[in-house]
Every structure is written in structure tokens, then in C-alpha cells.
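The other protein chains are all here in position, but one chain of the complex has been omitted.
For subunit A:
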Amino acid sequence: MARFDPRGKANRALLVGVPEYDFKQPDHPDGVSGDLEAVEHNLTGLARSLREGGVFARDEVVVVRPRTVDEFDRQLDTAVKAADGLLLFYFSGHGAVPSTGDELWLQMRGATIVRGGESVFRGSASWKGVLTVLARATAEQVVVILDCCYAGNASTAWDALGAAQRQRTSLLMSVQANNRIDAGGGDSATPFTAQLIRLLRDGRSGHDGSGGGHGGDGGDGDDARDGEGGHGGGIGFADLADRLRAHMSTHHTTLREPPEPWEPQSRPATSGADVLLAAPAVHSPPAPPPAPPPVIPGPPGPPGGKRWGRLGRLGRPVAGRRLVTAVGVPAAVVGLATTAWFTVLGDDTAASCKPPVELRLLTDPDLEPTVRKAAKAYLTSGANRADDGCRRSGITVYSAASAAAVAAFNRQSDPWQRPAGNEENPQRDIGPQPDIWIPASRASVDRARPAASERTYVELEADASPFAYSPVVLAVPQLVAAEAPADRVGSLATLTAALKKREPRAEVRRTDPEYTDAGLLATVGLYGTAPQDPAAAERGVAQSGPPSRTGGELLCTLPDDDAADERTAALVPEFLLRTGVDCDSATRTRRTAAYPDDVPGLSPTFVRVRWRDAGLDAGVRDDAVRRFREWLTGKGAAEQGAAAGGGLAAFAQDGFRGPSGERLPLDPAAAQGTGAGTSFSDFGALSRPERLPEPAGQAAMTAALKGYREANGPGRVLFLLDSSGSMGGFWEGPGGAPAIIVQSLAGLGGTDEYGVWAVGTEPGGGRAHSELLPFGQHGREQAQRTIEASAKVRDVEADPYLALVAALEEMARRGTDDHRPQLIVYVTDDEDNNRLTEGSRLNDLLQSMRGSREPIPVVMASLDSGGCDKGKPDAAVSEASGGRCLDTKGDLVSRLRDEVARTGTGGQG
């Protein structure tokens, strides 16, 4: 068959769509049945595929949404005049036929139907008239595609055309005559146009259309293919019509009862020449869109979208475009506004995409940068794009302290779903209720699962195995590191002992075991096997000041002190030697990895999180999570070929390893150890260390956390609450100072001791503080009630200096005979810091703190956003004491809670 090739000619595609109607039943009895949201997707998807199809130039594809017939006519005239080569006319909207005839009418936005002996269609274009106008075109070939109810009724008018017109006019009708069809839902194109778009794209990319999506929709082996490729590829009218008919009749039925197979009709131009509609890509064809979703999934259908598929298949009533009759009152005359409703927008014809399903992704703080990078790549990738070019999902990545997250899954799922009060609200303290959780260790999933007997509102569906691996290594400054690979593997104790032998002043640092899985895994190694002595082990990694929260923070903090940097080894995940060394990169000490074989490695695992009674969009959400999971982990997506596991690229780039076998680097170049790409040796790691430890078990992690919390016995915390007049603005509500203290009590258990002082000096002198909650052990609820009842802002000034001195004395007195962890917390707006800095007060205080044999850390919680800026008294006090300075630039409340939890034995699991 000869084929007309329009390329290089002046072509025009006029895409007419009517997604919204002004007059709809039942408000308007003579209106149409409803809007057709899917039409919007038709227009955007088809315009895009035509523009990318190699036949039409971008500005040759014109999309219009006419309000009136006049406007429609004007656009049609313009298109007819513009085309010399190929003129393509497409319509999608309500189609109607009169009660006593077969003539098709295309209903515009203001369409109404007046019933009578013969129905009158107002605001509708007569198909016959349209064809007459098209017949005037100077174009060499005219192709018409109609996607509407009764489209097949268009053939009568074509049959009546003169021979010359039939020679050059090809007509494709979405359905056989006198049939109505399903318009699809609002989330995607209509079934017919969706397949049309898919075939045009496949034609462009050289695919035969059989590699479609899951659920069998695109994978019809029943397509009538000529298989010849004799036209040099691409797709023409004849092929398109054949394939559409094969696909639609196999997978869909019309809305008749009983249902009929849905059979698109065509009238090819009688010249016998086919017309090229999508040309084969010439240079480096773009990757085929990975697995477009079925618009109407065939069996076995995926969870998403089955409503349409099942109903359509069974021929049950489904919404669609329907011809409606007019009853009674004539419709209001459609305003023939002179202002055009339609817009000829060229490139921006596209409708806005609708907001996609939002996936909430919780991960471990150490993993957050890599997961964020992967999610960002996914969001803009083809894998996340539906047929109409819109994104399938949005993803927000966030992290929370790992022990707190585990505890929240384990026994706070109720308040996480329905926070009942201010004090226990994981929605605020952990973050959004995740749909996806990626802990750094698979064992954390087991720790997080509630006991079978407990009531839970969350279900964790974890992959059987992790998707990546990274060992926790001892990152040793290069100057004092062992060089021979054999000397770089051994137990943590052996490696540490060898290090101290080389450099007696060497120290080992570890991150906060509450905050990341890596910190806890390092602790597992540190405590070793029985008999454990956590207290002794903790003395081995004791440091002034609080531990870093993440591995990245630790590696960034070390260069602050050059001398310490040169002799301090850090227990951090191996991948951070690659990604966590950007800060102070010019002056920092280079480190090489030693591989303790008794510190379990990281095993990031994909976990689907489901909340009870949260199934409103279960199908869409499950589908979105599944797609992301397959893309990220490469699991269960063999059929997606190259698109599978695209997310592992981010993990490969960031220095992670494969989850099983030899655990080689995910980056193939790095796995080879030499040659192109970044070798692990470039960042101080070994591609193939002699041994790599297994990931942790649940019991080991639970035991280590318990050991850590109890290493030094229960904690003591003294809260100082600035109660001076200026605090009035920071007092009320859940963000007020008393509430901030109450919220931080969550980290204290029944054996911990604590008390609260109000800071404020009565006029005429007197004590700088008074007691709100006596020091001792408390039940949390009782303590909360006492604080809430007694905390009052007063019309007095505060003297932070006197209050802090008194608090330090008090805590020193209490801690005389033991090594229990202690903490002072001062919550203030800094209004009275002039009392702290006057004379030599601040210097005296700092010196006494620095000189103390057992310094008591002071957390300054400043409600001023700049309270912890360099040089501010709060920053100086906390630093000298070994505590943290927190201000409202960061998440003060969460961080304070973490600090208090680290001192106490904790209410958290």
C-alpha cells in the first residue's frame, strides 16, 4: 500500500474537545448528562503525541475548547485554510443523534436539546456540515477522528461524499453506529483516545504496541498487525484503525444492554493510499514510556482503577457520555459571547494537570539525602508520567529519629492516626503518617511491629529482603590508618586496639543511637556479645558535648577542631565516606575505612505502610506505591526492562552496595575496582573487603538500645522556665513554653527524676527562681497537670545568671555520688540576657562550666530565632557546658524532646 507522507508540508491538526458543559441535568432538563473530564486528558495527551510524532510541527497542532458553534466554525475555517498537506480533525465531547434520524451532532459547551417531533440540537455542530467544510480544504489528505457517542453514525455522511472527496478523506470513528460508550473517569483519557495516543507513541518509537502496561491492557496479542514495516516504520491510518479495532473489541464493550463488543469503525480514503500519522523517530529515539497504565485494565487487573474495568466489562451502568433527551422547558439560549471561550494556545494548550496522589515517605536520617535524591529523580521521570503527560504521584521525603519512629509504629499508631492531646502527637513529633517507610535496617521493621496482642492502627508490609547494603565502618584518619587490606578487617575491639597502638591519643566517636539505625548498629558492635558492660563501652566513646545526630553531622563536625580531626575515628556507614565529606572539603582530614566484622551493616528496606480505615483511594495509592517500589528497588518489575530499578542508580552513585551475595558496590564501575567511574578506593573504602558482616537481628538492636539507655542509670533533668513578663507572648497554646516542657517529658521514664523551676525575681530581691514541680520521680500525667496548673507568667524580670548558677549547684549536689546522666534545660525568650552578660558574669559562668570535672550539660532553648547565633550568650553557655543550643530556626520542640530522651531512660521503645 502506498503511503502519503505529509512530512515537510504545511499540515494542521485541529483538536476540538468539550470537557465541560454549561447545561447539565438534572438542573437543566434539556442539558447534557454531565461533564467529560476525560476529554481534557484526551486533548493534552493527543496534542503531545502529535507534536512529538514527527509529522506535525509543534505550532501546527491547535487545541480548542469552543464554547459556541460560531467559535467552533471559525476555528474549523482557519484550520481548513491553513493546511496544504495533511489536515487532521479530531473531536471529543458529547455526540448526539435525533430521535427520528441518524445524523450525528457534535455538542459544544453551551449545547441543549429541545425535544419535539424531531429533537433540535442547539449549540451543536452538525457533522454533515463539518464534513462539508472539510471537503473544501485544499489539503492533500484529510483525516477525521471522532471520539464520542454515536461516532459510527458519521459514516453515512462520508458515504454520501463525492468520489473525489472520498478519495482523500479518511474517517476513524470510536464506536459503531447507534452505540454509546464509556467516557472513562476524570483521571485519564477516554478508553479510545488513550489507546490512540499509545499507538501513536509506539509507532513513533518503533514499538509494536504489544509492550503495554500491566493488567493486560496494552499487551493484547490480538492486534492485527501487518508486520511488514514496509513503510519504513511509524504508524499510518490503516494500521491505526486496525489496531484500535482489535484492541477495543477485545477489551471493551459499549453501553448497550446486553453489552456489545466495542468496535471502532473506519472509512479509509478510497485512493488506497495510507496516511502517515506518526513518523519513526530519526535520531536516538526517546525511551518508550515505561508501562503506561491501562485505562481500563483487563483481567487480572491491578488494584488501581478496577472500578471502570470491571463495570465496563460486565456492561453494567457506568458513567459515560450519554445522549439525553429534553423534557419540558426549553433551555436558556446559550450566550453567543463575543469573547472567545476557546483559546488557541499553541504550546500551552495543555490543561493543568490535576494534583496527583501524595505519597508520604519516612526514612532514616542517614538515608534521607539519598532517598530524597532518588525520589526527586522518580518524580520527573517517565516512570511517574501517565499517558496524558501528568505526574502519577507526588512524594515528600522526611526523616525522624529512628528509635522514636520505631516506638511510634510499635505503640503509638493510635495517636499517630488520631492525636488526642498536645503531649502525645506523632503527627507533629514524628511527621506525616507515612505511606512508605525506608528504615536503614530491616530489623527495625521487626522492632516496630506491635505485639500480636496489641491493638494497632497501622500495618507494615515489608519487602522480604533489603534493596541495598552499606556496612558501618570505622573511618580512620589516613595518617593513623592501617594500610594493608587484611589489617582493615576484624572485630571492632581489635581494630580499635590497633588504632590506639598506632596513635595513643586516638578516639572513637559514634552517633546518637536513638537517632539513626547506624548509631544503634555501631552500639551493637561496641557492646559486643555477653557479658555486656554498656557503661564501660560508653566510657570508651565518651566525648565532651552531645553526640552528633547523624553520620553526616559527625563527619562535618570533626574538622571543626583540626587536632581532633586528625586523631578521631568515626563509626559511620561506609557510603558517607563518599557523600558525607563535602563540608570543609579543602582542609578536612581524609579517612579510610576499616571494616569491623561485628558491627551489623545497614540494610535499607522498602516498607509499605497502611493505615486502618484509610482506603479512600486504596487502588490509586497502592498502584502509585507499587510503581515507585518497582522503580526504586528493581523488584517485581522484570517486564519493565530498563526502567526497572532506576532508583538504585541514586544509591549506586552514593556508594551503596548490593543487598546480597558478595555485596559488591551497586555502581558497576566501582564494583570492578578499577577502570572508569568512581572506585571505592577513591573515597577510602575497599570494593571487596575480606568479610562484610550480616545485617542485624531485632534482638541485638533492642538489647543495645536498652543497654544504652540504662548504661548510666536513670537520668536527672532540671527544667528552668523563664516566667518573666516578656514570656507572655510565648506562653499560651501548644507552642507555648510550658507546653514545650510538657511535650519533652515524653522522653523520661518512671525511674528518671526531674523537676521544674520558674525563673523570675520578685521585686526587691529574693530568690531568682521558685519551684513549679518538685524534683523527683513523677507519673507523666500528674507532672503535666502540676506544670499546667502552676506555670504562670509573672510581671517580673528574670535573672538567668543567678538561676543557672543555682541550677548547676543543685544538680552537682544531686550527682555527687553517681555517674547518672544529668541535664539542665532553660526555656527562655532571651529578653533578660543582659542580666547574664553584665559585668564578668558570663565569663565567670563559662569558666566554671569548662573547669568542672563532671560538667552538667545545659540545653538553652531559645524562643528567639537567632538565640543560638554565634556569639550569643545562649550559644556560649550551651557550648561550654557540653549541651546543645536550640532556637526556633530549627525544630526546637522536637530537638528538645530528643535531648531530654537521651538523658532519660525514655518512654520510647
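The definition used in the following text is that contacts are C-beta pairs under 8 Å (C-beta built on N, C-alpha and C of every residue); 3 or more make two chains touch, one makes a residue touch a chain; residues count from 1.
We take it that contacts and distances are computed from a predicted model.
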| item | value |
| --- | --- |
| Identity of the absent chain, which is to be given by its UniProt protein name, from "Extracellular solute-binding protein", "Succinate dehydrogenase flavoprotein subunit", "Molybdopterin synthase sulfur carrier subunit" or "2-oxoglutarate ferredoxin oxidoreductase subunit delta" | "Extracellular solute-binding protein" |
| Residue touching the undisplayed chain, where the options are A:129, A:619 or A:713 | A:619 |
| Per the touch definition above, residue among A:72, A:730 or A:754 touching the missing chain | A:730 |
| Residue, one of A:61, A:108, A:273 or A:390, that touches the chain absent here | A:390 |
| Absent chain, residues of subunit A that touch it | 19-22, 24-27, 29, 33-35, 37, 44-45, 48, 96-100, 113, 119, 178, 180, 185-187, 255-257, 304-308, 317-319, 322-327, 345, 347-348, 350-360, 385, 388-390, 394, 396, 398, 417-419, 422, 425, 427-428, 431-433, 435, 611, 613-621, 724-726, 728-736, 740, 763, 793-797, 829, 831-832, 863-866, 869, 887-889, 891-894 |
